[in-house]
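One protein chain omitted, others in place.
First chain written, first letter: the chains are A and B, and each begins at residue 1.
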Amino acid sequence: MAIPKRKVNPKGETVISVSGLTPKAARYSRIFDFLVVAAVVPLFAGAFHLHVMLTVGDWDMYVDWKDRQYWPLVAPISMIMFPAALQAIFWVNFRLPIGATVGATVLLITTWLGRYANWWIWTGFPFTEGVPSQVIAGALLMDMALIVLRNSLFTSIFAGFAFGFVFWPSNYSALAPFYLPVEHQGMVASLADMIGYTFPRSNMPEYLRIIERGTLRTFGSSVSWVSAAFAGFICIFMHQLWWQLGRFASQTTFLKNGDVVKSFMGMKSRRAS
Amino acid sequence: MRTRTVQFYDVHFSKTDVKVNERFELTGKFRLMEDWPDAVTPPDIVFVSSVSPGPTIARVETYLNGEPARQSFAKLELGRDYDFRMVLEGRTPGSSHIHPSISIKGSGPLVGPGQWINISGDAHSFAFPIKTMTGLQIDDLQTFGLTNAIGWHVAWLAVAAAWLLFWLVRPLFLPRWLVLQKGREDLLVSLRDTGAGIIVAAIVLGMVFGGYVRANQEYPYNVPLQSGLNKVAPRPASPADAEVKVISATYEVPGRSMRLATRITNKGSEPLSIGELTTANIRFLNQGLPAAVANVDPTYPRDLVARTGLELSSDTPINPGETRELRVEATDAVWELERLVSFLTDVDSKFGGLLLLYTPSGKRVIAEMGGPIVPVFTELK
């Protein structure tokens, strides 16, 4: 396994040379890298996808839940959590500005995998009904802010806000065609409404949708931007909270083990305690 | 519980064999029972729907009392009747069990009688064309807009993959941590890396806002998701020609038999004969009354029509003005099969149902009845 020898400064120092690893040690360290990546990808595909499904799943799952009031608000608030924690884990311990992108990327890939293997193959829902949201745009901005600002607090303030704020425009580009108007039974419907209506979910009556209702809106047509700004505001705090949680999760605390258990497990020496 | 909420009747499937993309209609009526159970939320927000094993059928149009039913309805009235009509279309070949259903917010779907619909043809030939108000003809609702959506997602994944690879090709965890411990952060994130980050940020912002502006230019007449509650008036109340009072009711567990002692008053102008007891989609017919037998739609699921029928202590019609005490017995294993004997385990042991009576001229009178029911665990003498 080849280790790229990047000369990163004029003295010819590389990360490996400064780390003091011998070539063979560096090879095993690279194997370790592969193992860690092999753990990170499925672990966060599983944990993050579960988190998203059970906190804002309905908005993310169905095209006819993607409204202007709640979806751009609740989805980024929930979806910033794991990326923020991963950012802390990768940055604080390894100075890798990729944590948020890792989270957002595995989420989008695994979501589409589910859409294909479960939604389409098993229950037969058309892909249009389950187009998910993506947070890669916001996550990339968070990682970029971190590499420039190198400070979690400023990252929270600027990039946490950006994460929430760009959720609406960055997803609208992908979903705009689904908001075309159609006339159905003498009433207006968006294509998204029609998709949800045409391909029925037996256990999802129309009223179950938690979406914008009624007509009176103070800001008129800018409902979505108000939601985006509010989402950005909340995301500032969410980012910092989850950054701290990521740091907490990186701790190496060992609690004291009882002598009986230790000797039971094979620890003979008293010195160990 | 199901015997005391929504009673479906006159349910009719216009076809039971359809091809892919062929339409059929599901029509019927339902009564919202007056003696609505405490445990079920009242029908304040209601959606008319169908139950199918996944979207094996496509929903084309739905109506409640003639009103469009794509959205939900507010405040249906207890003790009143409603009729529904659904235009459906075969989508997935195979045999699908389709039911009408009435979903009530807080309680979930209450399901009507199901029928097997055989859908034949090629699954791939299904398409659902639709025309937008902007004049765009869409060939298939299943695929429209997908290229754009997936295209964007792939584009985002590509940018993310490039950024991740930019870092992942380097030595990662152990060496970086060791270098960090030595205070050599300069080796880990260089100025060049920061510059790359700024470039990626610019690309991201360009994609976000450029894409948004383009989408707005391309789709200037978009509308938000449409929602809101509709109002609908119930069907005109039928005259209360018959009054049915349940004096006592028992359910004999070993014999699977419901026995009712009733007091029926004919308040109409014609004699009345008991034709049918229906509850939770199960129908017990007075097989000696031709009008009752003729009332069973040929498409009605046979397994929901009890074979033994309804036994009455007296078959002679009840004359106008007469009040008669009658014993009514409905025996069939279907009580157990359809799991309707939940009053054996419920905290509120009550039952409900509709009694259908007929006049000699063929007029049908629907009377609601119900009350407490006592299970009998040993055979009655």
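Note that in this section a residue touches a chain if its C-beta (ideal position, glycine included) is under 8 Å from a C-beta of that chain, and two chains touch if they have at least 3 such contacts.
Criterion: contacts and distances are computed from a predicted model.
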Choices "Quinol oxidase subunit 1", "Methane/ammonia monooxygenase subunit C", "ABC transporter substrate-binding protein" or "ABC transmembrane type-1 domain-containing protein" - which one is the UniProt name of the chain not shown: "Methane/ammonia monooxygenase subunit C"
In the full complex, displayed partners of the excluded chain: A, B
Contact residue for the chain not shown (choose from A:53, A:149 or A:234): A:53
Per the touch definition above, residue among A:36, A:187 or A:234 touching the missing chain: A:36
Hidden partner chain, residues of subunit A it touches: 20-22, 24-25, 28-29, 31-32, 35-36, 38-47, 49-51, 53-59, 61, 82, 85, 89, 93, 110-111, 113-114, 117-119, 121-123, 125, 201-205, 208, 210, 245-246, 249-257, 262, 265-269, 271-273
Those residues of subunit B which, in the complete complex, touch the missing chain: 51, 53-55, 97, 103, 105-109, 111, 173-174, 177-178, 181, 337, 339
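The definition used in the following text is that only the chains that are shown with their structure count from here on.
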Subunit B to subunit A touching residues, read off their complex: 45-47, 49-52, 54-61, 63, 68, 70-72, 91-92, 101, 103, 105, 108-109, 128, 130-134, 136, 138, 141-146, 148-153, 156-157, 159-161, 163-164, 167-180, 182, 184-190, 193-194, 197-198, 200-201, 204-205, 207-209, 211-212, 214-216, 218-219, 221-229
For the subunit A and subunit B complex, residues of the former touching the latter: 3-4, 6, 8-9, 13-16, 18-21, 26, 29-30, 32-33, 36-37, 64-68, 93-98, 101-102, 104-105, 108-109, 112, 122-128, 131, 134, 136-137, 139-141, 143-145, 147-148, 150, 166, 169-170, 172-195, 197-203, 205-209, 211-214, 223
